[in-house]
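The other protein chains are all here in position, but one chain of the complex has been omitted.
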Amino acid sequence: MSRPVVEIEGVSKRFAGLTAVDGVDLGVAPGEIRGIVGPNGAGKTTLFNLISGLYPVSAGRIRLKGVEITGQSPHARAAAGLGRTYQTPQIFPELTLFDNVAVGLACRRPPTARGAVFGRHAGWRDALREVADVLGFLRLPTDLALLGGALPFGEQKRLEIARALVSGPEVLLLDEPAAGLNRAEIEALMALIGHIRERGVTVCLIEHNMRVVMSLCDRISVLDFGRKIAEGSPDEVRRDPLVIKAYLGTGADARL
Amino acid sequence: MPEFLGQVVFGLAIGSIYSLIAIGFSMIYRATGLLHFAHPDLMMIGGMVGYTLATRTLLPMPVLFVLSGVVVGGLSCAIDRFGFRPMRRRGAHLNLIIATIGWSIILVNVALFVWGTAPLSYPQPYLPKGTLVGGLVIVPQNLAMLGVGLLAMIILQAFFRRTVVGQALRATAENPVAAQLMGIRIERMMLLTFLLSGFLAGGAGVLVASIVYANFDLGLIGIKAFAASVLGGFGHVAGAMAGGLLLGLLETMGAFYLSSAFKDIIAYTLLILILLVRPNGLFGAGAARPD
Partner (left out) sequence: MTVSWFARFWTMRAAIAVVALAVLPFFLRDNAYVLFQLNTIAVFAMLALGLQLAFGYGGILQLGYAGFFGLGAYTSALLTTRADWPFPAAFAAAMLVAAAGAVVMSPILRLRDVNFAMAAFVFGLILELVYNQWSAVTNGPIGFRGIPPPTLFGVSLVQPEHLYYLLFVALLGEYLLIFRLLHSPFGTALRAMRENETACRTSGVDVTRIRVTLLLVSSAIAGAAGSLLAGMNGFVSPPTFGWSTSIAVLMMVVLGGVRSLPGAIVGAAVIRIIIERTSVLGQHSNIVFGVALVLCMAFLPEGLAGLARRIVTAIPWPARLKPGTVAS
């Protein structure tokens, strides 16, 4: 097996008395679609925050493409090929669609003052083609001057993905991409994630919608109370008694 | 050894002046999120009002303290009610802070107008009969300031943590919208904050002015008080007290052991260094809270 593209080794995160993530080990193979599931409060988003560098780890190590990124700043990790979206779309409502997506170019083309003053090129303006391409790929409006805040919720989520994709990441962390979407949008999302994987991107997604998780993911890691309690193919996980207990307690109706 | 002790006591004495202002300042920030740049000038007004009362009536010091406190508390409320509240409605936060600078200028000029430019000394009966401690003169007012400061700190801490009103105040500061939805009358809460801090400032003014003199530029001490509240952790009442005392000590020690000319620079530099190590002040919350 080739080296995992994301390696999480014994990672823990403690917040003044609360252990949100407790000694999690995880390895994601290149090109895989990995689902991260678990009941609410299991530490999934915290794990994403640790991977993307928004929180420092209390213990453990994180590696991206074999290189250790523990302790690196979020922007350095983005430059190393890590993209991410959030539970609620974190877009820039007052910026245009173009700018919203162009910000994602910051990891490849840092917006420096020196570049602004001495650069002969128009900086991100050169990327008109790339931005338009990504917007098209995500079936977003082509009017680049539209404001981000004018988009409906579902499109805002896609806008966020567009921003993450434009930098050409190798790993994409999606936090509940299906939340708030209707049936048709979810179908489109699943197709989209498949296309993203075809482009060579490894995808990790936190998701509560079990249909999405089961049909899309190659492997699933299950968290509960900050610990990984199960990992394997969708079938393996579906039958794991620990997983069933964590989600449903005992004797409840399983809609997995 | 007595010299060192004397310096300590003196430093604490100076520090207690800063503390009293810093406590009010921090309290206002904690409860309303406002940086009240006119707060030290309220203290100044307290000192001036105290002067007038002292010369006219010769009432005992504690009574002066309370009376001045009431006057300034009322003034503080009035400024909030007519000056700040309309602006809060519009949500212009930074403008509010700058407006307090305007109020500061207004208060200073009112004091100039009413009491003139010359520094005014409190009448003889109020003037300190100091005791010599380690070569420096310590006066009753210093002890009173320390005492008042400690008392205020203890009461306010208990107030903020234990009483319903106190918690309502804190809720208001952290999330005014949610607080309102919970039925908290935030405007009333804020008015109360300004009343309390104004009272404290007014009384502190009497104590300070009786030691030094009553003059329109007494509020300049406020700069040190700001520094003190930052040192202690912004919004933290006990921290403000500690910050004030610490600043007084740093200043006095710096003057005595290093250089009297550069004592302020030393104190401020140490302040910044401390902040870099403890970004939220000495008593402020430690690491960043999770989103």
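Residue numbering begins at 1 within each chain, and the chains themselves are lettered A and B in the order written.
In this text, contacts are C-beta pairs under 8 Å (C-beta built on N, C-alpha and C of every residue); 3 or more make two chains touch, one makes a residue touch a chain.
Since we're looking at a predicted model, the values are computed, not measured.
Of the chains on view, those touched by the hidden chain across the whole complex are A, B. Contact with the chain that does not appear here is found for just one residue of B:Val71, B:Leu96 or B:Ile221, B:Leu96.
Set against the missing chain, the residues B:Ala31, B:Ala144, B:Met189 or B:Val230 yield one that touches it, B:Val230. For the options A:Glu9, A:Asp99 or A:Asp240, the residue in contact with the chain missing from this view is A:Asp99.
Touching the chain that is not shown, out of A:Leu54, A:Met210 or A:Ile244: A:Leu54 (per the contact rule at the top). For the chain missing from the display, the contacting residue among B:Val63, B:Met87, B:Ile154 or B:Leu258 is B:Met87, taking the whole complex into account.
Residues of chain A in contact with the chain left out of this view: 52-54, 73-75, 77-79, 82-84, 86, 90-96, 98-99, 102-113, 115-117, 119, 122-125, 128, 144-145, 160, 163-164, 167. Against the chain not displayed here, chain B makes contact via residues 29, 35, 83, 86-87, 90-92, 94-96, 98-99, 101-106, 108-110, 112-113, 117, 223, 226-227, 229-230, 234, 261-262, 264-265, 268-269, 271-272, 275-276, 279-281, 284, 291.
Simple rule for what comes next: only the chains that are shown with their structure count from here on.
With centres taken as mean Cα positions, chain B sits 49 Å from chain A.
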